[in-house]
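Missing here: one protein chain of the complex. Every other protein chain is in place.
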Amino acid sequence: MNQARSNILRRLRAGRKASFALPRSDFAPVRDRDWSAAEKLDLFQQKIESVHGEVHRVPAQQWVPELLRLLAEKQLSNLLVSPERKPGQELREQWHGDLPELLAYDQPIENWKSELFNQVDASLTTCRGAIAETGSLILWPDTQEPRLMTLVPPVHFVLLEADQIYATFHEALSTQGWVNQGLPTNALLISGPSKTADIEQTLAYGVHGPAELVVLVLE
Amino acid sequence: MSDPIKMYPSKPQKVYFYATCLVDLFYPEAGMAGVQLLEREGIEVIFPEKQTCCGQPAYSSGFNDQAREVILPQLGLFPEDYPVVVPSGSCAGMMRKHYPELFAGTPQQSQAEALAGRTWELTDFLLRVCNLRLEDQGQPVKVAMHTSCSARREMGIAEVGPALLQQLDQVELVEQARPAECCGFGGTFAVRHEEISGAMVQDKAEALAAAGAEEFVTTDCGCLMNIAGYSEKQQLPLKGEHILSFLWKRLQAADKAPVNAGGKV
Partner (left out) sequence: MSQHQEAVQEFHPRVHAALQDSQIRNNFRKAMDGLMGKRQQAFADWDLEGLRDLGAAVRLRALSRLPELLEELEANLTRQGVRVHWAENGDQACEIIRDICQARDAKKVIKGKSMVSEEMELNAYLEEAGIEALESDLGEYLVQLAEETPSHIIMPAIHKNTDEISALMHEKTGTQPSRDVAYLTASARQQLREKFMQADVGVSGVNFAVAETGTLCLVENEGNGRLTTTTPSCHIAVTGIEKVVEKLEDVTPLLALLTRSATGQHVTTYVNMISGPRKEEEKDGPEEVHLVLVDSGRSSIYQDEELLDTLRCIRCGACMNHCPVYTRVGGHAYGTTYPGPIGKILMPHLLGLDKTRDLPSASTLCGACGEVCPVKIPIPKLLQRLRKEAVDGDSLRPSVVSGHGVKRRFLEVLAWKGWAKMHAHAGFYRLGTRMMTSLRGLMPSKLGGWTRYRTPPRIASKSFQQMMREHAQKSNAGGRS
């Protein structure tokens, strides 16, 4: 289809008008926000809760007991968590036999697709920060926390450090230098649990992804 | 790229009056009310007799050649730099927004642009330029305002009609559901797509009646003819009137008949 390529590009070049009046791109409407750290956290929480996300603020040292409480409350029997990441290690250190089983995403999906889809109750991942304005979590899946880990289990727990909340998406991608460092194969903004309103505009959660998104904010 | 901010002129001594073909033939009393409201403000109204139609029917049907043919002899009817006032949002919109497009690249370009720049919808002109103040002499009445789509979106004057009506002590302004929704007139649309137009005017008239309005007023004769015509045919308890006729009548003592009520639907 190289013919198609050259035909399309030729038509576009031939048809281009010289008189493109290009207005200035003034990014102020998506950039300039003047929020304190506390305001950003409050706004993040308000926004993500408005779409059914769950937020628990905990002192940074206290997240493990809080997570254990939530696992018990939600009656989850296992938890998928990276054994290589620091939270996974901390969790394993404080573990004991009565608790839900800890699982690891330690092999390619092809080897355990059915188990992942049918037997995993919940997952726990880190994130690269959050966006206050939209209540979004920023995740770059990688070998330790692969893509499906945040999508297939019905409950997804995320650890968010309170000082990693950006005001806007624009601020997040410019501060973190996304363009310069190059994007990963997959980057995500996640803002609440999976939902649909395709049946008469009535909201239902957990249509394809998790029905619950639980954020532990580490203060 | 936002629409440029409107720069209203200071109150002039004279204006040109562009009556529009619908006022001329169907609602002359609305035009007369407009003239008298202007004269009440001490403004001399000049009515160039050779005017006909603003060209919109042909233009919105895609017949630009015929629109230009009709507009061309009228471009020269307003030689002095007086404001041109129009008792219709849609005709004013045609002149203000579309004349410059139609004549772009023709010898009449600058003439069309100049005319567009001093064309005003009349209620907007009365409120913002003349700073019109009204003392209500009429009986209590419940009224709803239907601002035409061109008045609302092309001319940006959605707040003008309600602001004028609110000056009237005895007039209770009620608001219909979905005030910004089109009444379904759309010129030849009402004939080309009669069923859709019929469904739209039904909803509009019913919304006005359901709001408790005994009467609705509007900036545009097309909407008036459409909604009042529907209301009359379906025998809804809802009268319609051009806002200028309504305002002028409210200024007359109750026992005094209006100047001319001919042609009112």
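For this structure, a couple of remarks:
Going in written order, the chains are labelled A and B, and every chain counts its residues from 1.
In the analysis below, a contact is a pair of C-beta atoms (placed from the backbone, for glycine too) under 8 Å apart; a residue touches a chain by one contact, two chains touch by 3 or more.
Since the model is a prediction, treat every value here as computed from it, not as a measurement.
Residue B:E195 is the one among B:E80, B:E135 or B:E195 that touches the chain missing from this view.
Interface residues of subunit A with the unshown chain, by the touch rule above, are 1-2, 4-5, 7-9, 11-17, 19-30, 47, 50-51, 105, 107-109, 113-114, 117, 133-136, 141-143, 146-148, 151, 168-170, 173-174, 178-179, 182-202, 204-210. In the full complex, subunit B touches the omitted chain through residues 1-2, 19, 21, 23-29, 31-32, 35, 47, 49-53, 55, 57-70, 72-73, 101, 105-106, 149-150, 152-154, 178, 180-182, 184-202, 225-226, 229-230, 232-233, 260, 262-263, 265.
Methods note: only the chains that are shown with their structure count from here on.
Subunit A and subunit B have Cα centroids lying 54 Å from one another.
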